[in-house]
Each structure stands twice: as C-alpha cells, then as structure tokens.
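Structure record follows, encoded as structure tokens.
All protein chains of the complex are present and in place, except for one that has been dropped.
Every chain is named by a letter (A, B and C) in the order it is written, and numbering of its residues begins at 1.
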Amino acid sequence: MSTLTTLPDAIARDLADFTIEVPSWGYGNSGTRFKVFATPGTPRDPYEKIADAAQTNAFTGAAPRVSLHYPWDRVEDFGALADYAREQGMSIGMINSNTFQDDAYKFGSLTHGDAAVRRQAIDHHLECLEVMRATGSKELKIWLADGTNYAGQDSIRARQDRLAESLQEVYAGLEADERMVLEYKFFEPAFYHTDVPDWGTSLLHCLALGEQAMVVLDTGHHAPGTNIEFIVAQLLRQGRLGAFDFNSRNYADDDLIVGAADPFQLVRILFEIVQQGAHRPESGVNFMLDQCHNLESKIQGQIRSVVTVQEALAKALLVDLEALADAQARNDVLEANGILMDAFWTDVRPALAAFREERGLPADPFAAFRASGYEEKVSTERVGGDQMGWGA
Amino acid sequence: MSTLTTLPDAIARDLADFTIEVPSWGYGNSGTRFKVFATPGTPRDPYEKIADAAQTNAFTGAAPRVSLHYPWDRVEDFGALADYAREQGMSIGMINSNTFQDDAYKFGSLTHGDAAVRRQAIDHHLECLEVMRATGSKELKIWLADGTNYAGQDSIRARQDRLAESLQEVYAGLEADERMVLEYKFFEPAFYHTDVPDWGTSLLHCLALGEQAMVVLDTGHHAPGTNIEFIVAQLLRQGRLGAFDFNSRNYADDDLIVGAADPFQLVRILFEIVQQGAHRPESGVNFMLDQCHNLESKIQGQIRSVVTVQEALAKALLVDLEALADAQARNDVLEANGILMDAFWTDVRPALAAFREERGLPADPFAAFRASGYEEKVSTERVGGDQMGWGA
Amino acid sequence: MSTLTTLPDAIARDLADFTIEVPSWGYGNSGTRFKVFATPGTPRDPYEKIADAAQTNAFTGAAPRVSLHYPWDRVEDFGALADYAREQGMSIGMINSNTFQDDAYKFGSLTHGDAAVRRQAIDHHLECLEVMRATGSKELKIWLADGTNYAGQDSIRARQDRLAESLQEVYAGLEADERMVLEYKFFEPAFYHTDVPDWGTSLLHCLALGEQAMVVLDTGHHAPGTNIEFIVAQLLRQGRLGAFDFNSRNYADDDLIVGAADPFQLVRILFEIVQQGAHRPESGVNFMLDQCHNLESKIQGQIRSVVTVQEALAKALLVDLEALADAQARNDVLEANGILMDAFWTDVRPALAAFREERGLPADPFAAFRASGYEEKVSTERVGGDQMGWGA
Partner (left out) sequence: MSTLTTLPDAIARDLADFTIEVPSWGYGNSGTRFKVFATPGTPRDPYEKIADAAQTNAFTGAAPRVSLHYPWDRVEDFGALADYAREQGMSIGMINSNTFQDDAYKFGSLTHGDAAVRRQAIDHHLECLEVMRATGSKELKIWLADGTNYAGQDSIRARQDRLAESLQEVYAGLEADERMVLEYKFFEPAFYHTDVPDWGTSLLHCLALGEQAMVVLDTGHHAPGTNIEFIVAQLLRQGRLGAFDFNSRNYADDDLIVGAADPFQLVRILFEIVQQGAHRPESGVNFMLDQCHNLESKIQGQIRSVVTVQEALAKALLVDLEALADAQARNDVLEANGILMDAFWTDVRPALAAFREERGLPADPFAAFRASGYEEKVSTERVGGDQMGWGA
C-alpha cells in the first residue's frame, strides 16, 4: 500500500469531518524560565491572535475553533471578540481558566488551605463560565498548577478534599449543554507533588462530579515511558475522554510541535482513537493543539501541526482492521504488527494534497502560507505595543 | 528530638500491632534473565520456605504471616502445610496466583483472545480460592503478567473487556469474608503495553467488581519519578488500598530490599499511611515484603527489611502533626518540611531496641540471627534435592 | 519526494555495501526472569543457529556475518563451525565473551575484588581470542554484567581501577589486526551501580588502552530520554565508534526488534551515521542486530529487522543535505526539520523492492521467507535434544 494518491472515500469523509482546535496562546511568544525570545509580528492583543489563528484555518480548512485563555485573552467585549472570530471564519472553542499567575495562588488555587483563596479561584472559574456564554463556547477547560515543592509543605489528602469541594461549586455552575474538562499533568510548576498528576486522579474527580465532567489528556503530561495510547483506550472505554491535546516531548512538558518527537506514537494514539470511533465529531472528544513555538515561526508551526495530525489520522484510518483482527486471533505477532507498520509507512501526502485541492485548499498548506506574505505583512504592521505571551 | 531511647506509648502500641507479611518466594533463589545464582541452604520445598520465614518472625516478632505463590508452593496437603506454619508460629497470608509460567499463557491469561486460555486462567484462580480455604487464607492476590510486546499485537481495548469479564468470574467465587487484591505494574514482562499498568486501571476494575476487590500498590511498579505517596493517599481516600508491597528500586522493578534505594521515600509513604490511620490492623491494608535477594543472604535480607520498615514507621509516627498543621496553615514551607525532616533524621534505633527487649525479642534482630547459626545449620542439612526458585 | 520507485545510484551503491551482523543468540529462545517460552524448531546447537542465521542472509542478501557468544556457542572444533558457516554463505563476526553466568562471577568478573576471579575472567577473554583465530573473527566484544546491587557493597573506584588493569591484560593479547570493543549499559543485571554504565566510561577505558579499543553503542542501554544520535555523533567525532547494536526499547533493555519502538529515532541515528560516512564499510563500524524474540518468530524477526534497517538507512541517505545546510544557515527551524521529515515520510519500500529484485533477491524478504516452508521444515526435523537459549 506504498503509494496512496487518493484517499478512499470513507477515509476522506472522516478527514473532512475532523477538526482541530488551536490555542490563542500558541500565537503569542513563549519560552522557558531562562528566556522568552520575541518574534516580529507577534500579536499584541487577542484580536491579532485570532487573526493569526484564522490563517491556520484558512490554509488547512481544518482548524475552525480557537481556545481562549482567561485572563490572558481578556477583552472589554467578549461578544465583539466572538463576532470578530466569526468574521475570520473561526468560532471560540474552550475557555481555559488560569489560576497560576495571580500572586494569591502561590500555594494553590482550588486546593489552597485558605478558604478565601479557594473562593477567588472558584469565582474565577464562574467568571470563565460567563466568558463562555459571551463567546458561544460550551467547554470550560481546567488545568491546575496546584501542588507543592517539598514533602510536608501541605497535606496531600486535605488538598484532594478541598479540590473536590471547589470543583463541585464550579460544576454546579454549568448549564446542561456545557461541560468541564479537567487536565492532569505529571509535574511542573509543582516539583514535589501535583494535585492532579495523572489520569486516575482526574477521572475520580470527574466521576464524583457527574456526566458533564470529562478528562483531558495532554500528550506531554506523563511520566517517562508512559504508554499514552493505553490511557486513551481506557478513557474512551469509560466514556470520559473529553479532550486531547496534541504536542510532543522528548524530555518533560517540552511543548514541541506534534509529531516532532515520536511520530509513530502519534499514529498509535490515533489508531486507538479510530478503533473506538472517537475521531468523529459525535464522539464529543475535542482535539486541539496545545504546544508552544519557542524558536520556530508560530503560524507555520501551527499549520505544520494540523497537517501532521491529518497525515497521522489518515495512516491510522488506513490500517486494515480485518486483516489485523485475523492476525491477532492467530497470535501472529509480526504479521499483526506489520499490518500497523504498513499503514504507518504508507506515504499519504499525495492523497492528502489531492484531498485538499478537491476542497479548494492549497495542496501544501505550509508552503502556501510561507508564500502568502502574511508574516512579512504583520511584521511590518504590528509595530509598537506589547507583544503577547504568557501573561494577561 | 535527636536521641530517642524510648518510644512514646502511643507509638509503641502502634508498632506492637503492626505486622508485615513475608513472601515464600523471598526465601528461594531469584535473579535476572542473565543468571540465577544459587545459595547453600536454600529451601527445597514449601515447608523449608516456611521454616525460613518463621526465622524472620522469630527474630523480629513482626512477621507472622507468609504469602504463598501457587503453583510454586503446591503441596499435596495444604492443610498440613498450614498446620506446619502454625507450629512455626506463622499463619498463611495471601495466596498469589500465577498465570505467567504455563506455556498456555504466552500471549495472556485472563485477557487472552482465546476463551479456552481464559477459562484455564479463571479456573486457576478458582483453584487458588480452594488453596485459601485449605490454608485459612482470606485473600487472593492477582498480579497479571499480561500485555503485549508490539503495537498491533493485540487489541488494548478488547483485552480490557476480556479482563473485566474474567475477573467477574473469579470475583463471583469469593465468600463474603474473602477478598481479591489486584496489583498493577508499569511494565515487564510485557514490553509494549501491560493490561494493568497503573493504579487507575486496577481501581477501575475493582470498582466494577465490588467492595471485596481492592488495589495492591507495589513500590517498584511505577514509572520513573512517580510520587508514590500521592497514590497511597489517593487510594486510601477511596477506601481501596488493599495491600502494599515493600521493596525498593533504582531503575525498574529491581526488587531490592525495602529502604535500600531511597529511605526517605519509604518514610514519606508511611507518613501518608499514618495520617489516614492505615497502619493499624483495622484498616485492612495488608503490608508485605515483596522483594528478591539476588546477591544477599535471603533470611538476613528479610529480617533487615522488617527492621527497616519498623524504623520508618516509627519515624512517620514521630512527626509532630499539630506543629505541622500549624506551619502548613501559615504556608511556612521550610518549617513544615523541617518538621517532617526532624522526624526523619531522628535516630529511632535505640528506642526500637528497647521496645524489642521489653517484648523478649533481640535488640538487634539482624545481628542476633547472624549469630544464631541457623544459616550454617541449614546449609549443612539441606543437601541434595532441587533448590526452589521462581518455578513450580 | 513521496513516491520512490527506484533508488538513486549513489544510494543504491551505499545500500549494496551495507551489511548487518546477526547474533547467534537471536535464533535461540529468550525471555524474561519470569519465563522463557520455547518455540518449535529452535536450534539445539550452534550449527543449527548458523543455519537459521544463514536464512536471514539468504533472503535479505545483507546479513553475511554471525556473532558468536562464548561459551554459549562452544563446539569441539571452531574451525569446522567456521567452515560450516562459509558453506552457508556466512562468516563468523564478533566473538562475545560471557562473564556473567559462571558462579564465580556472582560479584563481578574483570572488576572482582578477588584476583583469582579476575584471573579467570581475563583468561576467559584470552580464550575468546583463540576462538577468534580459529573462526577467522577479528573482533572481541565485551559486555560486562559487573556492578553492585547495594550502596556500599563494593568500592566503585577500586572496581574501576581493577577493570582498567584487567582490560590491559586482555588488550595486550590482541594482534595488530584485531580489536576489542567495549559495550556500556545503563543497568541490569546490576541494580545499584554498573561498572561500565555509559559511553563516557567505556570511552575512557578505550582511550587508556589504545587505538584497537573502541566503544560499542547498544540502542537499548541508555537512561530514559537519552539522545542517542548525539552520542553516535560524538563517538564518531572521536573516531571511537566500534560497533552499533540495533534493537528497540520502550522501557528498559527490552530487546525488541529494531524500529518497533520509535522508528524515527532509528532514522535520526542513521542520519548522524550517514553524515559522517560511517555507514560505509571503510568506517570500520560494525553494525549488528542485538535483540531477542521472546514472543515472535525468531528468523522472521531477524529478517524484518534487516529490512527495517535498510529502509531507515535509505531514508537517511535521501535527506537533501544541501537544502538542509542552507536552511540551517538561515536558522529556518521548520524548513530544516521539514527536510529531514520529508525523507522520513518518503515510502522507500517500492524502491528497495526493485533494488532487491535487481540483485536476484526476493522483493519482500519477510513474505518470501514465510512462504518458503523453512520454519515448518525445521519444526518437524528438530525434535529431541535441548533447545538453545541463554546458556551454554
């Protein structure tokens, strides 16, 4: 199956329906604790971020939603921001709360020992619900930086109890058609213990909350060696995979562009997703990019990533499931593995180029964007003001 | 609190009530895939293993139960074996099933794609229940080696479904006063995916089964960097920590003696246990050693380990909880951490020596055993026959 | 460059010259400390291993040498064994010493505190030199299992000094046209410290010995997250990469078939090799498979692996070095990375099929071997006797 010039119809339909949400913060500057390097043309307000995000969608046709981070993306009039997005062909996706940058949150937010700080953090989330309603978003995404740096610093158990209580209050604020997704992360910024460090913890809180609470899996948020596709399969089996964050990592939460570190892992993950039909919109899994571009061009990085995910999805969809089941039933290890590898090694790029052209999109979105002059244009225009990064 | 010559009464009571189960296989030969080195005096049958285990108890007074591994410890008459144990001052603890050494289990046991193999594995577990009844044991311990070595080799999802079904059949065989504990392990012997790789998976199966199913946490079975005390706290919070396996690791599942790799971790873990009262017998958590002695003397290694756990427990019990709560409430990070460290650095050995002497035990169980001549005696007596190791 | 039906001439020449050594032990049974599963048809003596190895070469045309492990592969007459190999179209490659299975080596071999044990280990290596001369081999490969399991068990420093001295004696036994390659490994079977744990240690010993001592890099022998291609580049820069062992790992030294875990890593490694011309025979780097087949068919696993390495090498050779250098000079991160990815995603299988057919080889060696009936034949013939595994 080495040369694929046209996508089979069923695969083309799946790909046509598959969309990826992009993060507003992916278009701002980012870096490490050592240095954040600036780039000419970086957005100076949420409107410019959305304009850039819209480029990703314009060239790929597959990234029609943009997540906001609040208060990073605070504007006077969120309705106007959503209108602007719509004019650019985008809608507002998830609203990401932020309880890690206010000085009050030094020792925690929803888990803090002081009820007043928890109150502030809960209220912040309720405010995010208002942003959702003002922008047409239906999902609140919670990633907590909460944790401790030293053994004994605080009670692990008490913090779980406080977290459960705080989440309950936020959850109670949801409308019936809204949902909350809870992200877990192995470590950072907390360096001894993290309050939601793994999928098990996130899932337990979601189960306690109710059916509108779902788990978010972020590729980069695991211990070394973790088999991520297993977790995907497990969460889908429980009906609780709410969102999936694409990115890649070689070391920790490196936030590199998806597929850069281990593209075979990406295909394996998508293969678990495909086997449970979770790539289809009706599954309710929100797929998004959550990655940074410390050194590389941001919009280019986003476009490259959308293309990479599409290629990986096509490969996952190409796996011959019937032959696979047959080889598995015979415990023919190498044949079964070979069927997966055959799909992996198939070059789907020509077929995807054709797929795009049929839909009036550039065959090579990355090259087309580079040739478009957009980056040069905004570099010239966006002079003065403060470039946006990881700050309000 | 640097010199502790006598244990405070409350701590002494807790320590007096705290017991540790020992593994029959810890007294047999073990090693790596490269080589299993034999040692003179190694037991040649389950009776000799129990005799050795009884030494651990005789010198420490704290290890009155021995786990069996079935069929490694198969004997004609399990009642007679239990009688023998009682004569040695021991009782039979958990019965460990073994579904990883029969040729049938090459590609799985409770998860196998072939119903006949699953049947065999289920029946094996039902047979273990009979061994429990014959020996007075009340707990079935399940660690599954099931998993795959290559992506695509089998369906991750289908294996979860089969596992759930198989466990259901085993669980249905339990009497009301019996329970099943399900162990998880990050990897090995499976090298691509493991069917019960983490606490979340084990807990989900236990929750689906019912209240007699509990999770087993084995120290060595985690990804690098995992905060194990967090998991302990979480499982206790769910009321589902069934058993805890002591050992230590620098790399993978090294099965070194407890406290050898990171003794502070051991104290941190016990501190989480102590804070939720789970060290007390009424908590129902079964604490056991699950470690190997590839190079060192086996009985000495077991005795050293019981002593180490007792010392670590004493340290955990010494933490000034009132002062700690106060420092935590003030977010005084270094004072809070310092309170834990103060207990950690306190030398509890003199107090434990006194504690033992009061109870008619040797002040230094390790030295006393070495001086007892037991090892020399069995080395002379146990000549001929096949030394036991990881085999039936 | 998505469809490649013919290899460019320069690449074809490189591939035609590129050969891979196979391990005799790869054709015997292997497993974990939990179980070694047997397979019908497994060789019962070194002759049968060579016969199987010859199949790998017959179907791929690229695996003309077989490494021996001594004393696993001890025969009465090594000259006769080498003759047999030649009749099968094979020659004898590296001779691997084994100082980890004799009871004397429980606490070390070349590093042991007892001079008599060191003597035994040194003499074993000198005996390996004789095997080399009897078989026409020119390389002695040393992997040491030496290390300790517990802090304090032995002196780390003293063991380095003894190692240096022991290696000196072995090195002194080399003829001018022979060489010694020294392998490092992160851990296992030693679980606290390993005497040659990293490339730095191996290289220091080689530098102290002289120009006939070189480092062996085994893919599976590194800490989690290690950038292996960096080490390859560094050792080549020092002119000290003696041999490279292909395999793959998800966790520890899993010894899975090459390319199974992270095929992009394999291409990145080969790309570093290609850039320094080290894939060419004149570089003196001995490329070999060093992997086990615990669950899968052994000969099939070996053939699949040779094919995978060839495909990866072709991809590495396809990288447009001129365009890459240009993008690198402009710090165009995504373009530079994209040039590498373009080669990676190119499906080279049709071109390699054509390449093989031109040379009278089967287009698909894996399928051809499966269809050949060889496995069925040896399964029928090889009845009785003891199947070989990791033992003498």
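A few comments on the model shown:
Please note the rule applied: a residue touches a chain if its C-beta (ideal position, glycine included) is under 8 Å from a C-beta of that chain, and two chains touch if they have at least 3 such contacts.
Computed from a prediction, not measured in an experiment: that's the story for all the values here.
Contacts of the undisplayed chain with visible chains (whole complex): A, B, C. Touching the chain that is not shown, out of A:123, A:188 or A:376: A:188 (per the contact rule at the top). Considering the whole complex, the residue from C:234, C:283 or C:387 that touches the absent chain is C:234. The missing chain, though absent from the display, is touched by one residue of C:64, C:197, C:263 or C:301; that residue is C:197. Contact with the chain that does not appear here is found for just one residue of C:59, C:150 or C:366, C:150.
Among A:16, A:207, A:252 or A:325, only A:252 touches the chain that is left out of the view.
Mapped onto chain C, the interface with the missing chain covers residues 106-107, 113, 149-157, 160-161, 186-187, 192-194, 197-201, 203-204, 222-227, 229-230, 233-234, 236-238, 264, 268, 272, 275-276, 319, 324-325, 328-329, 331, 333-334, 336-341.
Touching the omitted chain from chain A are residues 30-38, 100-101, 103, 106-107, 145, 149-151, 153, 186-189, 191-192, 224, 249-252, 254, 256-257, 260-261, 294-296, 390.
Listed by residue number, the positions of chain B touching the unshown chain are 2-3, 224-225, 227, 250-251, 260, 262-265, 295-297, 300-301, 304, 311, 333-334, 337-338, 344-347, 349-350, 366.
FYI, only the chains that are shown with their structure count from here on.
Our note on geometry: chain B versus chain C, Cα centroid distance of 38 Å, whole angstroms. Residue positions 106-107, 149-151, 153, 186-187, 192, 224 of chain B each touch two or more of the other chains.
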